[in-house]
Structure formats: structure tokens, C-alpha cells
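Take a look at the following structure, please.
Note that one protein chain is taken out, while the other chains of the complex remain in position.
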Amino acid sequence: MSDRPHPFLIVVAGLVYLFLMLPLVIVVGAALSDTTYLTFPPQGLSLRWFENIFEISAFRRTIVTSLQIAFLGTMIALLIGIPAAYALNRFRIELPKWLGTLFVLPILVPEIVFGFALLKSFTVGTGAPIFLSLLIGHTLIVLPYVVRVISASLASFDFSVEEAAISLGSAPVKTFFTIVLPNIRAGVIAAFILAFITSLNDVSVSLFLTGPGISTLPIQILAHVEQFFDPTVASVSVLLMFLTVAVMAVVERTLGLTFLAK
Amino acid sequence: MTSRRFWRRSGATGWALSAPATLAVIGFLLIPIGAVIAGTFMDPRGVFAPYISYFNSGFRTTVLFRTLQIAAITTIISLIFGFMTAYVVSRAPGKLKSLLIVAAVFPLLTGVVVRAFAWLIILGRNGILNQTLLGLGITSEPLEMLYTQGAVIIGMVYLFVPLMVLSLVGVLENIPKDVLQASSSLGASPLATFWQVLLPLAVPGLIVGAVLVFTGSFTAYATPQLLGGERQTVLATLLHQRAMVSFDWVGASTIAAIMTVITITIVLAMSHIARRINPMAT
């Protein structure tokens, strides 16, 4: 359509984007401030609050834990999610419809309820270590993203290509790795990134699955904010934003950014 | 060969491949949540005792209604602004459109804690907004904006508008262009096309978006915790407080059960409605 939206709508959209961007700009500004309290615009530029992150051992430890959990959880989710997504697409007729719904459940059920239930019924019930509970919790909350994104890329995959390979004498398992997987590579990368970031940012599940010595970065940020009102948290936030930008740059390089919108 | 064909047809391979994920969801999600909900009905005081005591508490019912209210207002605001923004984005020329989509994805990939924290800096007693208002002489004393329902709603809208924009851009782009062109070729003005064609066709998508935002804000924790504090306790913060501060596991389980039932009911009911009125389904 060649006709433009009404000017009023354009103004509203502009304000909405301003509303979306401005707070993030403010966080960046606050992180660079030389003052001991949070302020914007920054008064005197300094990177000392970034150094401060690494001087507080709780931040150091939780950053490591968060990265470990996000990486391991995502890998496990891919490991069990890719075969599941493959099965859902390849055996669409044979498998019942509720199976697809089952994999959506972890985002359908309130996350905070899931975190609490996992703590009450699993961790306390079995006496399982906190780290293991945390890993299980994170694996499950990212599983829906993995299954959905992989399913979406399998949906556009022509399975007759796989059959062609098998008819040419390739073993089914080998065919999956040599024919199917390379064709859904973009989906796997997208699923990894989406899952990793989701896990890294998670609050509601981690909230219950932290214990002495084990916590994740978002939980540590929450705790820090409630006690101190200094720019450290702003610096951590900026660090996380940088990570997001870096990830988006990787996505842009490999897949094109509009991919994320799907 | 026959055995493989049998495996193919029976879907046993499919079951085998999806088994690990299926068992994980059942074992670590369905059973624990089921156990929590079932536990609330095994109270020595009686089957519904925890629920009776929940609804007898004025404070707790207030929390439930406050949570519903915040979620409803957040949803409505996000719908209105999300739809208008999505409409503009969907009409933007190629390059600008991708840029706008990226600009909506970015906050979405930034954590909820970071995004709530941003509003803490803005709305705080010594925050930017107060400094500005004082500096301009609009107020003589800093306003108490934090720990109000308004603060929580702003934080929630901030959280969910990008989600709404992205899902509605998808919805609007799925409406075939030639249907809109058919409308104007038949003499419908742009406004008539909007009301009589575009909006009715977007309704199922609007419902889906609304459900996403409603359930999301109904169960959010970090934003009400940081921006609402104890004064604006919602179900999620109450659940955490009951479980981790008061160690009232029965009370926490009851809240968990209420949240689950409300969420699932809304999702099922609305997706059923959305499917029924979806004109593009057939």
C-alpha cells in the first residue's frame, strides 16, 4: 500500500519507541556516573562501577553460575528438544496432538509456580543439590523455545529430501546428521541464542532454587538493589545489554535480524 | 524392511525420539505442580480449608484483585499502544521496518530485572523524574511515585509492549494485502477499511496478544517486587514471601494453585474463542 498511516499514529508510534529506548539509555548513563548514588545525566564519567562489579564476590560468583546454568541448560534442552521437535514434525500423523501442547506447558504454567513446585516437590522432597535443581528448572523453561524454533525450521524442511538420501543408501541416523541437521542449522543457532538469553535473564524460577553459595545474576541484582542504591547494578545491566547487543550482532551476521521477530 | 516399516507407521520411533523431553516435562513440571495443587486438598482442617482461609483474609483477597486489576490495565494499555505502533511498523518501508523490529526485540532480550531497575532510577524519590520536576519548579517536594500501582503498571507496560508490538506486526502482515486493496477498490475509505476489514481480521491476533500480556503480567515477579514493594503486593510476590520468608508452604501452595488455575483457564478459554472467530482458519 502506498498510503501512509495517519500522522497521529506515527506520532504515537514514535512516542512508544521513545518510551522503549529512553529507560535503557538512562541505565547506561547512570552506569557511567562517577557519583556513589544513581543519577542521570551522569556527573563525571567513570568506569569505576564496572570495576566494582568484579570486586563484589557475590557478583563474580553469580555471573559464573548464571553462564554455567544458561549454557548447560540450553545444551540439554537442545539435546532433548531437537529429537522431540523432529518427531513432532516427521511423525505428525502418528503422534497425538497433546504431545505438542505438552512442550508448551513450561511457558503456559506461571514460571513462579513452576519454581516453587520444583523446590517443594523435587528439591526438598528428594534432597537434590541446588545446582541440579536450578539446571533442571532452567532446562525446562527454555525447552518450549527450543522445540518451537526447531519445529518452525523443520516445518519448511522438505522431508522427501531425507527420504531421497535414505533411498540412496544412507542410514537413517546418519541421514539426520548429514541431511536434516545442516538444513535446520539456522533454527538451531536461533534456538540456542533465544534459550541462552531466556535462561540468563530468568528470575521467577531461579528465585526459589538458590541456596547458600548458589545464586544467579538476576537474583543477585535483585538482592543488591534492595540493599544498596549505587550504580553497580546499572553497570551490571549495561554489561548484560552489551551481551545482548553482541548476541544480536551474531544473529545479524548469521541469520539476519528479522529472524528473531518470528 | 518390514520391521522398519512397522516402526515408521506405528510412530514408535516418534515416541522414542520425543521420550526424553516428554519425561522431563512430566517428571519435573507436571508431577511437581500436580503434587503442589493436590497437597492443598489434603489439609487436616478439611478439603477446601486452605482456600477458605485464603478468601477469608481481606489482605489476600485484596492482593488477588489487585493482581487481576494490574494485569487487566496493563493488557488494555499494551493493546492500544501496541496495536497503533504495530500498524505503523507494518506499513513502514523495508529497511525502516527491520530497524523498528530490532528496536522492539532489543528490550525483549534485555532482562526483566534490568528493565524494572531502569524505572527505579526514573521514578525513585531522588529519581530523574523528580529531579526534573523539582528543577522545573513544577513541584516543590519530590513526588512519591515508587511503590504505587501506577509505578507497577508503567513497569509492566514497559515489559510487555514490545511483545505486543512484535506479535501484532506478525498478525497485521499476515492479513493479505489484496484483501485491503479489494476493500478500497470497492470504495471504502482508509478509515472504513480499517474498521470494517483490518480490525475484524486482526481480532484473533489481538486476543492472542492480550492473553500473552495478561498472563505475563498476572504472574510477573521482579517488576512488582522492585517497583511496587510490599505496599503493592501481588500474587507472585505474596507467593514468594509466604514460601521463603514465612515458610507457610500450605499458603504458598494455595496461591500457586490459584495462579495456575486462573492462568490456564484464561489461556484455554481465550485461545478457544480466538480459534472460533478466526475467519482465516478455513
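In order of appearance the chains are A and B, and numbering begins at 1 in each one.
Heads up, the rule we're going with is that a residue touches a chain if its C-beta (ideal position, glycine included) is under 8 Å from a C-beta of that chain, and two chains touch if they have at least 3 such contacts.
In this section, contacts and distances are computed from a predicted model.
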Missing subunit (named according to UniProt) among the choices "GntR family transcriptional regulator", "Multicomponent K+:H+ antiporter subunit F", "Multiple sugar transport system permease protein" or "ABC transporter ATP-binding protein": "ABC transporter ATP-binding protein"
Candidates B:12, B:96 or B:186 - the one touching the absent chain: B:186
Candidate in contact with the missing chain, chosen from B:21, B:197 or B:211: B:197
Contact set of chain B toward the excluded chain (per top definition): 176, 178-179, 181-190, 192-193, 196-197, 200-201, 279-282
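Throughout what follows, only the chains that are shown with their structure count from here on.
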Whole-Å separation of chain centres (CA-atom averages), chain A against chain B: 17
Chain A residues within the chain B interface of the complex: 1, 3-5, 9-10, 12-13, 16-17, 19-21, 23-24, 26-27, 30, 37-40, 79-81, 83-84, 86-88, 90-91, 93-95, 99, 102-103, 105-106, 108-114, 116-122, 136-137, 139-140, 143, 147, 197, 200-201, 203-204, 207-208, 218, 221-222, 225, 229, 233-234, 237, 240-241, 244-245, 247-248, 257-258, 260-262
In the complex, chain B residues that touch chain A: 9-11, 13-18, 20-22, 24-26, 28-33, 35-36, 81-82, 84-85, 87-89, 91, 98, 100-107, 109-115, 117-122, 124, 126-128, 131, 158, 161-162, 165-166, 169-170, 177, 180-181, 190, 215, 218-222, 225-226, 236, 239-240, 243-244, 249, 252-253, 256, 259-260, 263-264, 267
